[in-house]
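The complex appears here without one of its protein chains, the remainder shown in place.
Now for subunit A:
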Amino acid sequence: MGTATFKGGIHTYEGKELTQDKQTKVLMPKGELVYPMSQHIGAPAKSIVAKGDYVLMGQKIGEADGAISANVISAVSGTVKAVEPRLTSSGLMVESVIIENDNLYKPIEGLGEKRDYAKLSKEQIRSIIKESGIVGLGGAAFPTQVKLTPGDDSKIDTVIINAAECEPYLTSDYRMMLEEPEKIMNGLKIILKLFPNAKGIIGIEDNKPEAIKKLTELVNGEDKIEIKALKTKYPQGGERQLVYAVTGRKLNSTILPYQVGCVVNNVDTAIAIYMAVAESTPLMRRIVTVAGDAVKEPGNFNVKTGTNFREVLEAAGGLTEEPEKMISGGPMMGQALFSLDIPVSKTTSALLCFTKDYVADMEPSSCIRCGRCGYACPAQIIPQKMYICSQNNDAEGFIKLDGMECCECGCCTYVCPAKLSLTQSFRQMKRSILESRKK
């Protein structure tokens, strides 16, 4: 069986064995819940509650502001304690609604009501998704309803569910595939309802045979849905790599999937869509993998959005010893944390704690021109050359080398024997170029 893949990429230590066989546990928050108004790409939501207001579980507390924005939903009932800037995993202070949980979980009307999605119109489906505050849960956090509204529905011929989960350590998507495969399938069917000419493909890395088996059983009899095994390789779940592996179509930095007839959604996004459309439940939870050698009992947790990271760590038994490094998300693209006093947001995929930061112990040396960075680069550009441009602040040269095609996957930095911070320098370079273009 040929497994689909792309050129470049890396094989890392996977670290998934720590948590992949652990049943997801539901975590009930104890303290206050924090809802940043910006948990997505695009304009921040506007808070529509004020201090002292009482909110219900499932109630909208932040309203999408503009075309590309997303609602924010409270996962508990309780009183609004404050609306003020709070620290988020990005390291920035973001305007947030803080709710004192009354532990009653009083729902808004109609929460959890079953709906027959077969009877809903496309408009109804889209507006439910929009209302439910769903964003791409794979990490990009692009508002899902916008993604599902490409303009001409008939031009979409492939709906891809991204079940690659290529980041090391992360197993939250995998657990969902084992625990709630029907919801994924139904989520996909709902998306397919929007695109009459499309067929659905679920792409899974071949290091997850259990998940492939489970989903394949469910596909039985569906002629519009297909499971595709993908080679286990980072960044197989990157949008450009995935679309290529599944359809052979190549995206670049200026082309979005819908422009080549594809719509891509993450596994958990498909579940969120199903929950919203068929079970009237907006996006209020997140599956979080807690792992790393500093964690006592690594596992996966079903966490209400807004829950403090400390509580999540506690749920995993706390720390074995003082960590040197903590990361929100995976080790390849996640965010290093300097405080655990931050809330779980819609896109929090993991909390990783390590006793040793061996990256910090690696001294960078000179580039030896070994070429490894170029072989690993999925964008098929030459990081070694781009690095020279970025060191010299040569924006023009950087653009000429197609530096803007860098998707910041981190592969080049990972393989570089000279331990140069290639990705980081490209990130900065790209940002400054994009900023100067705006002016």
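By definition in this document, contacts are C-beta pairs under 8 Å (C-beta built on N, C-alpha and C of every residue); 3 or more make two chains touch, one makes a residue touch a chain; residues count from 1.
In this section, contacts and distances are computed from a predicted model.
Undergrad: Can you match the unshown chain of the complex to its UniProt protein name from these: "ABC transporter substrate-binding protein", "Ion-translocating oxidoreductase complex subunit D", "Probable tRNA sulfurtransferase" or "Peptide/nickel transport system permease protein"?
TA: When "ABC transporter substrate-binding protein", "Ion-translocating oxidoreductase complex subunit D", "Probable tRNA sulfurtransferase" or "Peptide/nickel transport system permease protein" are compared with UniProt, the left-out chain turns out to be "Ion-translocating oxidoreductase complex subunit D".
Undergrad: With the missing chain put back, one of A:Pro29, A:Gly187 or A:Gly261 would touch it. Which one?
TA: A:Gly261
Undergrad: One chain isn't shown here. Among A:Thr149, A:Thr320 or A:Gln335, which residue touches it?
TA: A:Gln335
Undergrad: For subunit A, which residues lie in contact with the unshown chain of the complex?
TA: Touching the missing chain: residues 6-7, 10, 12-13, 91, 150-152, 155, 168, 240, 244, 249-252, 254-256, 258-261, 319, 322-327, 331-338, 340, 357-360, 362, 365-372, 374-375, 378-382, 384-385, 401-402, 405, 410, 413-419, 421, 423-424, 427.
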